[in-house]
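In this view, the complex is presented without one of its protein chains, the others remaining in place.
On to chain A.
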Amino acid sequence: MDFISILSIFVMACFVGYYVVWSVTPALHTPLMAVTNAISSVIVVGALVAAAAAGSPAAKWLGLVAVALASVNIFGGFAVTERMLAMYKKKDKGPAKGGKH
């Protein structure tokens, strides 16, 4: 891909990001930060390339450490987001647990 196509994708994605993030409800801003944390760890892709390639042992080890760090973030970020989101509940309309439907 040439630079200008990549730049176009980047600029468009910034606009998408702008509108999507403004539509996030303020009540979910903490999960938003946790999940952006997790997805920015897509940098693991670069780490995997480095870790997989032969040729430079130093680069391989840097890559492996980066894979481990990014994995902490990916698993941790998604898991903690899931945990938080599971806590958001609507008002209980019916009787508490075990009640009739």
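Basically, contacts are C-beta pairs under 8 Å (C-beta built on N, C-alpha and C of every residue); 3 or more make two chains touch, one makes a residue touch a chain; residues count from 1.
Here is the rule we use: contacts and distances are computed from a predicted model.
Peer 1: Which of "Phosphate transport system permease protein", "ABC-type quaternary amine transporter", "NAD(P) transhydrogenase subunit beta" or "NADH-quinone oxidoreductase subunit K" is the UniProt protein name of the chain not shown?
Peer 2: "NAD(P) transhydrogenase subunit beta"
Peer 1: For chain A, enumerate the residues touching the unshown chain of the complex.
Peer 2: Output for chain A: 1, 3, 6, 9-11, 13-14, 16-18, 20-56, 58-60, 62-92.
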